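Okay, so here's the structure we're looking at.
Missing here is one protein chain; the remaining ones are kept as they sit in the complex.
Let's turn to subunit A:
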Amino acid sequence: MALQGTEEIEEQIEEPEDIQDQDARISPAEEMPGDGPGEEESDPLLLPWDRFSAWLHCICVVGFDLELGQAVEVIYPHHSKLTEKEKTSICYLSFPDSNSGCLGDTQFCFRFRQASVRKSSLGCFLDHFDRDAPVCLKRDQGHFYGYVYFRQVRDKSLKRGYFQKSLVLISKLPYVTFFHSLLKLIAPEYFEKQEPCLEAACNDIDRWPTPCPGKILTLPIMGVVMKVRIPTCYDKPGTSQLVQSTPVRGMLLLDTLVSIVLPTIHEVDLFRCFYPVFFHIQMLWELVLLGEALVVMAPSPAESSDTVLALVSCISPLRYCSDFRPYFTIHDSEFKEYTTRTQAPPSVILGVTNPFFAKTLQHWPHIIRIGDMKQAGEVAKQMKVKKLKNLKTLDSKPGVYSAYKPFLNRDDDIIKQLQKGVQQKRPSAAQNAILRRYFLELTQSFIIPLERYVASLMPLQKSISPWKSPPQLRPFSQEEFMKTLEKAGPQLTSRLKGDWIGLYRQFLKSPNFDGWFRNRRREMMQKLEALHLEALCEEDLKLHIQKHTEVETVDLVLKLKDKLSQAEREQLPVRTGTLAKLQAHIEAIILSLPEDLQGILHKPSSP
């Protein structure tokens, strides 16, 4: 008799069985008044600022002080904690780092390492939401995102002659489109009306419903209601968008003043981002998939961050598992670590604007140069991948610089389709949808054989015995997997030819595979634990203990208790009622023991 707990505790799991139920709920929603925040308001567990914290860590104002340089002027709410190191990072990352002439308003995003691991008291509560979120939309455990609205305008009344200030939202949530829309509402008002505006905005946010995947959320802010839906991991990829119903004629204008429906919270416009290099999209997909060291050199933080986010998301629904920095500066705390020449370039994607990087990262294997987006028309003619030695200075031509030979043959159809779209002036949204679908199909073709093979590592149901430890997963064998490709490889779903085998071999060595496989294995192990628990609940435990000594029975009670708390903690995907049943079993066994023991066992179990 061995009942074992697993060590991994804080991870979330998906619930594959729920797919059917959940699917029913994700039909595109019409523009309807969602339930106001009032619905959840009665939740007594939430204290002031808890709702705010579920969305944002804090809001910072970064200004330029003539003596100090960039400085965090205000942090809202005032009690939010940032270490000095984090503040320094935010300062540098919230301003363009070269005189790139970002005159007017600019929006971009950055990501930085959290200085210390701190678990908020809300952690558990938030993990609960994360469980249902797709992998790429889960809270970022070790990093913060900064969403910036930077304003630089001439102002003769100031000593510097310019007004330069950034309003920055700091969050662990990767909802880039959402936060940029939010900033568009808050920042211009803030720059005009100062602090009361931030105070009011924070108060608005603190009344929002928590970011629960799958629900249509009604989020009042600055006199407007934003409506969003956070996708769930059960959504069919590409189907979960919130669609605005065609507005009744004449009501359109009024409605945009009153409510805004965001069709997506995280997707960037892939076509716009890849336009300057769109002949190479398929190669870029391979580079991202394999976790190759990539740097995007762009004229502004807006372009660098958009392009990096587009790269990271082009392998969705796979999660890009290495580090990525939509905007990276020479002041970054990881600058030395990432740019050193003593080691091979790390598996990261960096977005940079400072010309200095053209030299510092000269040795990097893959460099994407994005020119000024305004001259994009001519850029699209650049077909060839350029030799790396040609990249020396800032004024090198836009394009992809790499010696990489793609594993797969180029799909000319997608290029032609997009080119035709450009000629016919097809709307950017349509081009984006085409490109997104293309990437999705490519990634799915690639990942399905792996999913299928990994699923076959699961032991048979009949091998689960309540009185033995849950059976082990079979180990992943590269050769075994490669053999399955002959019959059930990507050729089933993709017409692309090329060295798929080589691509898989390379992928299996990459951090993306490692991350993906760990996640799958954890899910499967939890599933096994759950099945084991269910099997145990079906047993007649009272009959069982009759055959055993008191010591063994006490041991069983302790182990069952342990099992129960594990199941609750990890939210194991057990059938409803299982845990209650287990609890009842425990009670019954305790009652069958002598009274003095009963007293001891009824005490709350020690951790």
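The rule we apply is simple: a contact is a pair of C-beta atoms (placed from the backbone, for glycine too) under 8 Å apart; a residue touches a chain by one contact, two chains touch by 3 or more; residues count from 1.
Basically, contacts and distances are computed from a predicted model.
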item	value
Listed names "28S ribosomal protein S7-like protein", "Transmembrane protein 9", "Cell cycle checkpoint protein RAD17" or "Ras-related protein Rab-34", matching UniProt entry of the absent chain	"Ras-related protein Rab-34"
Touch with the omitted chain, as defined above, among A:Gly63, A:Pro220 or A:Pro263	A:Pro220
Touch with the omitted chain, as defined above, among A:Gln70, A:Gln152 or A:Ser259	A:Ser259
Touch with the omitted chain, as defined above, among A:Lys85, A:Arg113, A:Arg207 or A:Arg410	A:Arg207
Which residue of A:Asp132, A:Glu189 or A:Asp235 touches the chain not shown here	A:Glu189
Absent-chain interface as seen on subunit A, which is shown	27, 29-38, 189, 193-194, 196-197, 199-201, 203-204, 207, 216, 218, 220, 222-225, 245, 248-251, 254-255, 257-259
